[in-house]
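A single protein chain has been omitted from the complex, and every remaining protein chain is retained in its original position.
In order of appearance the chains are A and B, and numbering begins at 1 in each one.
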Amino acid sequence: MAFFRTLFKTRGEAVSFACFALLVLVILPLALPVFRLNLVGKYLSYGFVVIGLVLLWGRCGILSLGQGVFFGLGGYCMAMFLKLEASDPVTTAIQSTPGIPDFMDWNQLTALPKFWEPFHSFPFTVLAIFVVPGLVAFLIGWAMFRRRVGGVYFAIITQAIALILSLGIDGNQGYTGGRNGITDLRTLMGWDIRSEHAQQVLYFICVLLLLGSALFAKYIINTRFGRVLMAVRDQEERVRFSGYDVAMIRTFTFTVAAMLAGLGGALFVLQVGFMSPSLIGIVPSIELVIFAAVGGRLSVVGAMVGCLLVNFSKSAFSEAYPDLWLYLMGGTFIAVVMFFPDGLAGLFTKSGTIKTRATALLSRFRPASPSTPNASQPAK
Amino acid sequence: MFSEYTTEELQNIFMMQGFSGLSLFSVLLLMGLGLALIFGQMGVINMAHGEFMALGAYTVYFCSTLTEQYAPAFGPYYFICAIGIAFLVCALVGALVEFLMIRHLYHRPLDTLLATWGLSLIMQQTYRSLFGAREVTPTLPEWLMGSFNLKEGLDIPINGVFVLCLALLVTLVMILFMYKSKFGLRLRATVQNRKMSSAVGINTGKVDRLAFSLGCGIAGIAGAAFTTIGSTGPDSGSRYIVDAFLVVVFGGAANMLGCVASAFGIAQAQSILEFFLEGTKGKVATLLVIVIALMFRPQGLFPSKVRGH
Partner (left out) sequence: MSTPKDYVLEVEDLGVSFDGFKAVDGFNFYLDANTVHVIIGPNGAGKTTVLDLICGKTKATSGSVKFKGKEMRGMREYRIVRAGIGRKFQNPSIYENLTVLENLEISHPAGRGIFGCLLFRRTPAIQQQIESTAAQIGLQDKLDTEAGILSHGQKQWLEIGMLLMQEPEIIMLDEPVAGMSVRERTETAALIRRISANRSVIVIEHDMEFVREIADRVTVMHLGQILSEGSMEKVSTDPKVIEVYIGH
């Protein structure tokens, strides 16, 4: 019971979580054909990244514009394993070097690069899906948070990292599959992942892992750690002088968010069947932030709902009115950031009643005076 | 990678690439100056800055089309006017954006970053609807074409020289403006101590708006300069935006000379490496070095020192 209370502080939280679970576990699988369900599964794999953003951005006040990097790293780990399995010497017999992935053969590689070797092993791959993004995030976070880099600086640098990784993968076709990415993935340890049945099973695996991750995030938020996170966001100096290692707290949060993103990337690959640098770069990384912003950067369930909603409307609108979509997306984003900083979830909290919203809205139109930025200090 | 060239060839390659680096330097410098002004003034990153650059470029294209249709005789001179018009158009749009959006978000720098990104989406799509997805090039006047032949195997294009001069001129004017004019003084005062400035009667809101629109105007000039060395598409601006951010941060935020130095370093490194490493590897290598350098020295090359904090 005490544990339950750690997960759900109020009845509202428990109800909203249960509704979401009901939606993705029962209603959608019953209502949608497998093809559509697979699409939902793809959207839900972004949900892992969005949960991480709730912890990192909403709760800890750190905006990373490079979450696509970790999504991509996890995804590439999975894709490399699947690609190796799809490239056994028998199926690739017509290549000049059988047994290596097709794109390597096209690029005149004659042997598997060393860093591909360990991805023959499934346990190693599963480990790598967490460890690779986690390690990269830890190193970046440690280097930057130690030096009190945060705010806008952190956002810019993570964005640059997203650009570097997507360009780097793009430019090394022989080793990474280049712009096309790693495609034509067929089986997972002999199990055909393209069949309808497999897609259904993978959908449920994805959903269960997502709900598990959501509970994990809620646990973090509702323990003392969650309170410290918010305290770091609002009163950094006080937390430091209460004896907390603020840099470590941030680094840890960034690492957890990255590992969640990596898991999401791996599940994306399993359900969609390919991975490419176009899922990593600047634009997809910002889109992940939009999902969280629309749903509510403070709320785990809200952010997941936002993720589904934005993706549904994207596929609906961009098919019917491709021109309008970007206007709509840009406009929504501006509106959310300016008028509903707590997103959809904010509409359901106590402070989010229509009346308080309206007053808040009106007060927004009185210009606020900016606090003087201090050029000498990268932090904040 | 150098072994396959003779010394003579290497020299020429370095000169030529170095020179094409100067064109990139000019664009990055102009982009960076505008960004640095806005960032230094308000601690705000304008993600739509690249789209303001594209707006400047499209303005020049528009002027060029108009001139061709209605006043072909004006052809050789229109470009100079177009630069001014590009500046004005971008500054006006900038002021409008500041009025409608930015000033409501001053105390939330991260949200400003996101809101301006939303704006950049809308601007890009507007260009696509108005000018089409294809890249466009304004007709450049004759005198911008051609090149100086300095010696055998070494040509210096005139448009490159022009753009470089333009960038340096704008930088000079900016520095004079910041340190000699009354507005520059107010602006620096507001950056130093906003409360005090408003207490001594500076209208800080107005200073903010002017700074923002000035920054956008300079992006417009960057766009005009850009048309002489490349063609303009809806997403031309966004291709330069990360580089421009890094110029500002690496230069030590809001420091003009730092901005010049880091724009120069980044442009030269990219352009020379691009010749020796195929494809995007030169760019990747440059960005990677900068990001790693920033991790160890987040204050950039030339931090401004302030007591305390």
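Here are some notes:
Convention: a residue touches a chain if its C-beta (ideal position, glycine included) is under 8 Å from a C-beta of that chain, and two chains touch if they have at least 3 such contacts.
Just so it is clear, the model here is predicted, and its values are computed rather than measured.
The chain that is not drawn here is touched, among residues A:F225, A:F317 or A:F348, by A:F225. Considering the whole complex, the residue from A:K42, A:R240 or A:K314 that touches the absent chain is A:R240.
Among A:Y43, A:F252, A:F291 or A:F340, the one in contact with the hidden chain is A:F252. Against the chain not displayed here, chain A makes contact via residues 219-220, 223-225, 227-228, 230-231, 234-235, 237-238, 240-246, 248-249, 252.
Rule of thumb we're sticking to: only the chains that are shown with their structure count from here on.
Residues of chain A touching chain B in their complex: 57, 61, 63, 140, 143-144, 147-149, 151-153, 155-157, 159-161, 163-164, 167-168, 170-171, 282, 286, 289-290, 293, 323, 326-327, 329-334, 337-338, 341, 364-365, 367-378.
The touching residues of chain B, counted against chain A in their complex, run 39-45, 101, 103-111, 113-115, 117-122, 124-125, 128-129, 190-195, 198, 204-205, 208, 238, 242, 245-246, 249, 252-255, 278-281, 283-284, 287-288, 290-291, 294-296, 298-299, 303-306, 309.
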